[in-house]
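A protein chain is absent from this complex, but the other protein chains hold their places.
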Amino acid sequence: MKANKTNNPLRLGLWVFLLLALLTAVEFAFALWFGSWLLLLLAALAKAGLVLVYYMHIAKLFKVDESIDRESYGYKLATNRLGLWLFMVSDSFIFGGLMLSRLNLMGLTRPELDQALGLGVTSLLLVSSFFMNRAETSLAGGDRRAFLASAFITILLGIGFIIGVLGVEWQLAPFGPGDGPQGTVFYSMTGFHAFHVFTGIVFLVIIFRNGLRGRYSVEKHWAVEACAVYWHFVDVVWIFFYPALYLIGTVVP
Amino acid sequence: MKEFFSLGLVRGLVYQFFGALAGIGIISGIRALMGLETAGSFGFSEPAWVFGALLGAITFLFGSGVLDDWLKWAAGEETADHHDGSHLGWRRYFGPSLDHKVIGIQYLVTALFVMAVGGSLALVFRTELAASGLQFLTTTFQVFQQNGMQLYNTLMSLHGMLMIVSILLGIAALMNYAVPLLIGARDMAFPRLNAFSFWIAVPAAIILLSSLFLGGFDTGWTGYPPLSARAPLGMQMFFLGVSLAGFSSILGGLNILATVIRLRVPGMAPFRMPIFVWASVATSIISLTATQLIGLSFQMVMLQRLFGLGFFDPAKGGNPVLFQHLFWFYSHPAVYVFVLPGLGIISELLPVFVRKPLFGYRWVAMSSLGIALVGFLVWGHHMFTSGMAEYLRVPFMYSTLLVAVPTGVKFFSWVGTVWRGKISFPTPMLYVLAGIIVFLMGGLTGPPNATVATDLHLHDTYYIVGHFHDTMFGGYIFPFFAAIYFWFPKVTGRRMNETLGKIQFWLLTPSFLALTFSMMQVGLLGMRRRVADYDPALGFDLSHLVMTISGFLVAASALLFIINLIHSARKGEPAPGNIWDSRSPEWQVASPMPVENYEIPFEVVGEPYDYGMPGSKFVEFKRGRHESK
Partner (left out) sequence: MEKKFPWVAGGILLLLALAAGFVLVSRRDGYLGLRYEPPVPAYDFFLTGGDGGQVHLGDFRGRVVLLFFGYTSCPDICPTTLAELSLLADELDRLALSVQVLYVTVDPQRDLPDKIATYARAFDPSFIGLTGSEEMLTPVWQSYGVYRSIDTESPTALGYLVSHSTRLYLIDPQGNLFLSYTYGTPREDILHDIRLLLRELPE
C-alpha cells in the first residue's frame, strides 16, 4: 500500500494537531484584526469539530454492530462508549450554562486578561491533547512504551495547565472573584474547567499506573480510550471558553 | 452488632458523620491559620459546615461500599460481572446491590420515607393555616434557631423540595425495576452506576433534611437570590442536598438511555417496546441534560455566598433574573420528568384492564418525546412577573399552550383505549382512572396560567398550588400507587389486600379533590402563596379548614397504603402467576421475579397491546434454547 501521509494514525494525529495550532493562531489574528464574534465562533466550531472527529473518534458511536453476542467484550465496549458520550452530553450542559451566564452578565465585553498567559495555557492544553491522542493511538497499535511516555507527558502538561491557570493567572489577574462581572465570569469558568482538568489528570494517573503493570492490551484498553476521550472533551470545552474569555468583544475598562 | 455495622447503610452513615466532622475541622483549622473567623451561627463558620457536609457525603459513599468495585478497577483488579446477593436475604436491601430489582425496592422505600417526612411537614403548617390568625407558628415560638414564622417558611420550602425528591426517587424505583424486565434484559447497562445513583441520594436527603435544624431558610423550594444569598445556613444545606440528589437523577437517566438503546432483546424494534419504556426514555433524556442547570444555578448561589462571586448581586454587576432563567430551564422540564413515567404507567395498564389494544400506540410513544421536547421551550412562563424582557412573554405563552397538543394525544388515546372495552376495576385500575381525571383537572388549569393576561393575577396565588398538586397527583401519585398495586405480586409473589386498597383509594380521591378545588378557589380570590397567615376578612377560613382536614385524610390514606404494603409483603394472598393476564414479558415468568430475570430469553412475536385478539401473543419463550454465548 502506498505510504499515504494520512494512512498512519500517528501521523494523522500530528497533522490534526498542526491544524489545530494553526487555527488557534488564526483565531488570535481574527480577534486582533476583526473583532468579529462570528469569525471566532466559526474558528472554535472548526477546532471542536476536528477534535470530535479525529481525536474523540465520534464516528465509532455510530458504527455499532448490533448482531454480535450481548455478553461479548465487543458489545459491552460499545455500550460503555455510549455511556461515556451520554455523560459528556450531560456535562456539556454545565459548561453551556456557564457560557450563557457569561454572555448574560458581560455581553460583548470581556475581562481584562493577559493575552500571553492565555495563549500559553491554551497551548499547553492543545499540546496535551496531541500527546493524549498519541498515547491512545500508540497503545492501540501495540506500542506500550510510546503509550506510557505520551501519557506521562500529558500528565505533566495537564499539571502545567493547572499551575498556569490557578497558580499564575488567578494570582496575577487585576481583579478578584468579587470584583464585578469580570471576577464572577472569569473565576467560575476557569474554576469549573480546571476542576475537570484535575479529574482528567487523576484518570490519567490511574491508567498510567495500570499501564505500567501491563493491564492493557491492543484488544482490551477501554479505560485508556475513555480517559483519552474525556481529556479531549475537556479540551473542547476550553476551545470555546478561551475565545469567550480572552478574545471576543471589547475589554471592560 | 458486628452484623449491624457490616450493613452498607450503617457504615455509610458512620463514615458520613465522621467525614462531616473532619470536613468541619479541616476548614476551621485552615481558617484559624489564615486568621479568619472560625465561629458561626451554629458553632462553626458557613464554609466549614458546607465543606463538612460535602465531605460527609463523599465519605458516606466510601463507607457504604458502593465505590468498592470501581476502586478495584482503578487499582487494576478485575471484579465479577454480577454479584448475586440473594444469599444475604433481607440484608441485601441495606447495602449496595447490583441487582436492578433490589435497587428499585431501595428507591421505593426511600421514596416513601421521604414522602412521609415531606408530607408530615405539610401537616404541621396546614394545621397553622386551618384558621386565620397565627395559632402556634408565631414570632415568639422558637425552635432550631427560627421563630414560628421562619419555621413556617422552612416547612413549606422543605415540603416542596422533599416531595420533589420523593418523586424523583419514586420514578427511579419504577423505571429501574420495570425497564429491564420490559425489554428482556438481565439488568441495567451499568449496574454499579445504578447502585451509585441510589446511594448518593441517601446522604443528599440527609443533608437536605439537616437544613431544618441549621436555621432553615425562607425562600420556598425555588431558592431565588437575592434572598437566598442572605438566608441562614440551612439554605446552603438545601443547595448542596439538591445538587447531590441531582446527580442521582442525571446518572439514572444515563443508565436508562444506555439500557434501552443497547440491551433490548433482539427483535424488539423500537415500536414494539412496551409504552412505559418510551415514557422512561423521554423522562431520561430530560433528567440527563436539564438537571445540570438546577445544580449550576444552586452552586452559583453557593459560590456567591462562600467566595463573593457576584452572579446574582446587582452591586457586583450580577443579574438576579439570570438565576431564574437557569433555574427554570431545568425546573420546568423537571415537572415533565415527574409526570411522564406516570402517564406511561396509565398507558401501560389501561389495556390490561380493558382487554383492548392501546389506541394509537405509536402516537402515544411519540407524544412522550413531544412533551419532553416542548417542555424545554416553556420555562419563561414561570417568569412573567419577574421583570424579564416583556417581549419574551408572548413566545413562552405560545410554547406553553403548545404542550397541550402531545398531552392531548395521550388523553385521546386513553379514551380510545377504554371505548367499548371489557373494563374491570381492581385497585390498580381505580388509580389509573382517577389519575386520568385528576391529571385532567391539572391540565385544564394550565392554560389560564400559560396565558399572560390571566397569569399576572394568578401568579403566586393558591391557584398555582392547586394546579401543580393536581398535576403531580394525577401524573405521579395516582399512577405510582397503581403501579405498586400492579407489580407488587411480581416483586413479592403476593398480592396487596384489595379491600384495604379500595378503602385507601376512596379515602384519598375525594379528599384530594376537595383539597385542590379549595386551593384553586381561594387562589382565584387572591390567597397568596407562601404566607403563614391570612386576613379573616377575606373569608377564606372555611376553605382553609377544608384543606387542612383533606390534607390529614390524604395523609391517612398514605398511611393505610404503607400498612397495606408491609402487611401484604408478609401475609398477603399468594399470587404466583399472571394474575392480571398481562401480555407483558415479565408476567410470563414466575413470581417473585427470578434473580436473573429471564433465564431463557424471549422472542418478540407480535404487537405488545393486541389484547382481545384471539391467539395473538407479544412474546414467546423458546424452550430448549440456551442463552447465546
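We call the chains A and B, going by the order they appear; numbering starts again at 1 in every chain.
Heads up, the rule we're going with is that a contact is a pair of C-beta atoms (placed from the backbone, for glycine too) under 8 Å apart; a residue touches a chain by one contact, two chains touch by 3 or more.
Note that the coordinates shown come from a computational prediction; the quantities given were computed from them, not determined experimentally.
Across the complete structure, the visible chains that the omitted chain touches are A.
Here one chain is not drawn; of A:V53, A:I68 or A:L172, the residue touching it is A:V53. Within the set A:P9, A:G96 or A:G178, the residue that contacts the chain not displayed is A:P9.
In the full complex, the hidden chain is touched by chain A at residues 4, 6-7, 9, 12, 15-16, 19, 22-23, 26, 30, 33-36, 38-39, 42-43, 46, 49-50, 53-54, 59, 107-109, 249-250, 253.
We take it that only the chains that are shown with their structure count from here on.
Listed in rising order, the residues of chain A touching chain B in the complex are 66, 69-71, 75, 78-79, 82-83, 86-87, 89-91, 93-94, 97-98, 100-101, 104-105, 176-184, 187-188, 206, 209-210, 213, 215, 223.
Taken together, the chain B residues at the contact with chain A in this complex read 73-74, 76, 189-190, 193, 250, 254-255, 257-258, 261-263, 266, 288-293, 295-297, 300, 303, 307-311, 316-319, 322, 325-326, 329, 628-629.
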